[in-house]
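A single protein chain has been omitted from the complex, and every remaining protein chain is retained in its original position.
We call the chains A, B and C, going by the order they appear; numbering starts again at 1 in every chain.
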């Protein structure tokens, strides 16, 4: 059916919370009903109510997503782009700023480690995008410790071994991969590059690396999985359980249809953390909107609430261990809990029959001073080694070097995930992703050789000296503090 | 009775230590007898002897205080303000400087944490006021450790729990509050804002937060308690015991009359510490006075002695545990000892039947390298857990984040106090106080959710990994050093 | 036989990988067959194919080396230097840059410790040479800890002893030396000074210091050993075992012929580490070559690969403990394994009948976070003290002070090696080497006197307080982590 041409004046008339139209790529959509469940928050949409939102939309979403999400009945027609666009332009905001200094990027070949990519990203992403990716909760203690904890483990290299031929392959949930690291799920890869998750997938395909797709990806699962040769690499799907369970069930069916090999549901983000770097950017652009900030509790407050924080609105904060039965019923795929931070929860995951866990603190983005992933890994290994027999343990957060990967594997991890580093490499598109993987592969192989191992079946804690951090692992999982009995104060007062 | 008009010449004639008049808001007062017991020291008054002291007076005191303190018999009359004011102006001093850069304050909505308020305060308060608030004893070791010690405790977040609904309410000395933190008593809030403690009270009222009023408050208890709806929030009163016990008894009666809910008497400030930041400001302005500085021993020396130090003159340095009987007799209110720093003194407080203790080192302002409050809390919990059954334990010093609050509560604190952060928020008046409380409330709730708890009955040490600082708690309260017997040297020499 | 004059055009015609001539000091060489085994990599040679390579050659090699290596049959004739040189000049590269600021060197007498030499070297060496010497693996953790670990041991000085006369002499593999430190083998000393290893030898001769010659030395063993009086000091020879064992055997025979006293074969460099400082310099000059970088795996990649990395091409990555039998057969000289990093490998060295080990992590240049040498020394001393009875233990890496030397000796080392410090002193030629040794000798003697010892038989751990780092030594060489049994996951998936 041919679209009607919608006059500019009519579009502008639908610009309230109760009646909200926007224009994306010349198509007019009635988005009123959808706004409350928008993962990116309501604020960013109301700012474009009755206007053209194409620029803001395309910086985070694939072109096909809006039609898939809203359905044909919300399509109100098209605009006459020749004459109408300028009239529909929203007030300029920081988000619409052209990326800075793109031409100033150094040649890809001069980047030789993951930190180089981060440095380039800081200079070339928009302020908003870099703040969203790089920020973490409050004092940044956990974010920084995620990294630094790795350098407090000494290797114990065993020399004079034949280490000519190296095999770095392994399996994740039974799926063969050529390297023991994967792309951690991250929201909105389009903020880094227009090809977003598609470029990530293509880069991974070349090196046999697995990719986990975020619920909040810029592209649809179908688009991402179709961007590479069938079965060339395993894809997993990260799930935030929706307050509307039917929506989650639909996503899970979608995952199965698209050949996804496992579901990784996030447990450490029932609400999102206070990422101040992100919030400051948001606060700065707050003059453009009547309610620029919305906090974790969804009230219109003035406490800050950046891009990260507003994304959590649809997440079900009541989801608990009892609800795993629902999840099992909703999908036939293997299920992995992402965000385990204690040995106790690892045991619960095992007892609930999960297929894997990702030790993660969300890159230090949610609860500051939550334990660095390496400590949690050691805690589980010390106190509940049986967990490793019953499910696969992955580690995420702070991995920046081949040495980090090998240390996590020696302590029992099956594979490790990287989030931010992949996003930073994506600023160069697919080519950047490939260069980054190649660097990490080289570091991994060099580490294995110099440590005296040639394949991943040989990893073992005996290759590590963890003495500098052993004291950080609780001797017992029971609290060492004595209990305090019931207070006798009330009687007295 | 109508005031007489006092001629300028007569006022100027009363300008010696033995005969000292000052003018405040056009009223002439004979202040000779009062000066020695002035909490702010004698020096600041003699500097204005025979002159108009309105500006210096109003920067720290409420208009009503002087009449209440001196009584009608010291009122000598009024001046003819039209013609006389200029002639009575004291020599200009640093204190009289207009506040700097007030117009440069960033919009309140751009402040998103307690550190932001501190940064603004540093830029906009007078040099003297900021020095008084921010300074601490000598090397600042305790001041800094108060904060940093919190970040050395890792959380142990338990996930997959229903954390949708959060309840942050608790009780302090049986009084209901909506949040487990309170305003610690701080002297002279008027240095931050003309509304001083009144604005603090009004901000607290909105959020159900308790306030403890300092002996050295800018406003009287009656003014502060009357500034909010009756019984809307609990007020407590901080007491420095006066050498003149009758004066303290009068204050305690005043407290009861004004509906105060408890007396918090300070035990860690029998003399005041050497706050060098404060002293340097004082030294700089010393050229205006013949004896600009007076040390802890009240001699006219040249060792420094800032605003903080000179305030201690009236405090009774002989007050000891035996004197608590007097205190019990002087008031029917619950009694809390503020400044406990060892498990032994916590036990003594319990044995003397006190109703609560505040673990505090005065913000690191008195004895440098006194233990960070968090360590004292852990020490009591480890060695004398029964204390928590017999009295309420509060923690003060170093609290800057919602995570800090939860950690203190998990270790057994009933509530925590904040002093400097409230004063810094006060630079924006009542609105600043409200914004600050709102921020702390949001951080607290987010921390609780991400930790897996929904009300304050669930706090427990099992949510903490204190391994990084456990070794700082003495294994035994007996010294681990062997005793050394009597010296045999004297016989020999 | 008189050389033919080779025309410029003919030389230029041989400039491909399959047919590669170069000119060195007016002589034309066919280097096609040799290139693949060039220790410095193929890239640097192909960059000069068909051109004059004299400048690049002489910056790292002695004039005689090329004839000795290639043999007469590869000598194609001479050029007419008067007319031809300019035409054969290669494109200018960073390597060809004149050394910077040579005239700006401070007078030698103003340098008073090893750090002073490093500071001068950083300013006066070519960027490439300084990067090659100073760089280390990835995050530089091991390089920095090598040094800093020494300062975490306190001395326990015993006073009131007669310490007037000091004897610093000892023996290394039975060879008398006057000082307990030696020149560690380092590649290409000519990068620091044209006299390279010859100046090192002459400086050592004056003070009775031993020198270990690198496989990759700028001069031949014959040239170096002939530069001093016969038997004036002991020389040792460092061996990288070649994939072509015959080549290694020839080197070993050469060593015996030249009066070498022991073979130190390197075990910690089967592949070379990722030295990013070095790689960045290489990457910068990559525009001059089609394949500027070659990684550890010898593919033409773009992952970086500096001077250090390209040198490892000929090293046998299959060499293992079983092959020591071959080594014993190939030489009658005492054999020392250089690069031991665990107590277990020290025991293996003992069990394989080696005569000594060098505890070394290659200056932190290979595997980052490999253990600082001091920790490995302590680990062996704690867990396998019998090793010290059966072989000599030397320590290399991080020695910068006389105090460092004494600490290593107190813990059981027979002598210590220094690499970079000698190279940095070499920037002043022989005179610099002598001044540097004199400084270290003075520091050593002063340390001995102030510690209360007068000769090296008195060294003992009782002179050290290692409490600050004792916890870094594993309590047991068995891993403290529980084993994890076989995974039961596969059956389930």
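In this section, a contact is a pair of C-beta atoms (placed from the backbone, for glycine too) under 8 Å apart; a residue touches a chain by one contact, two chains touch by 3 or more.
Owing to the predicted nature of the structure, the values given are computational and were not obtained by experimental measurement.
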- Message: Could you tell me which displayed chains border the chain that was left out of the figure?
- Response: B, C
- Message: Touch as defined at the start, partner being the missing chain; which of C:157, C:194 or C:485 qualifies?
- Response: C:157
- Item | Residue among C:118, C:223 or C:392 touching the omitted chain | C:392
- Per the touch definition above, residue among B:116, B:151, B:355 or B:368 touching the missing chain: B:368
- Residues from chain B at the interface with the omitted partner, ascending: 138-139, 141, 267-268, 270-271, 273-274, 276, 279-280, 283-284, 286, 293, 295-297, 301-304, 317-321, 323-324, 337, 339-342, 344-345, 348, 366-372, 375, 471-474, 478-490, 492-493
- Absent-chain interface as seen on chain C, which is shown: 108-110, 112-113, 150-151, 153-164, 173-174, 334, 355, 378, 381-382, 385-386, 388-392, 401, 403, 411-412, 435, 438-439, 442-443, 445-447, 449-451, 460-462, 464-468, 470-471
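Definition applied: only the chains that are shown with their structure count from here on.
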- Query: What is the shape of the graph in which nodes denote protein chains and edges denote touching chain pairs (line, ring, star, complete, other)?
  - Reply: line
- Please indicate the chain closest to the centre of the assembly, with centres calculated from CA atoms only. A
- Note on the structure: In terms of mean CA position, the chain most removed from chain C is B
- Message: Interface check for copies chain A and chain C. Shared numbers divided by all numbers used: above half gives same, below half gives different; which is it?
- Response: different
- What is the distance in Å between the mean C-alpha positions of chain A and chain C? 45
- Message: Using mean CA coordinates as chain centres, what's the gap between chain B and chain C in Å?
- Response: 63
- Note on the structure: Shared-interface residues of chain C (touching two or more other chains) are none
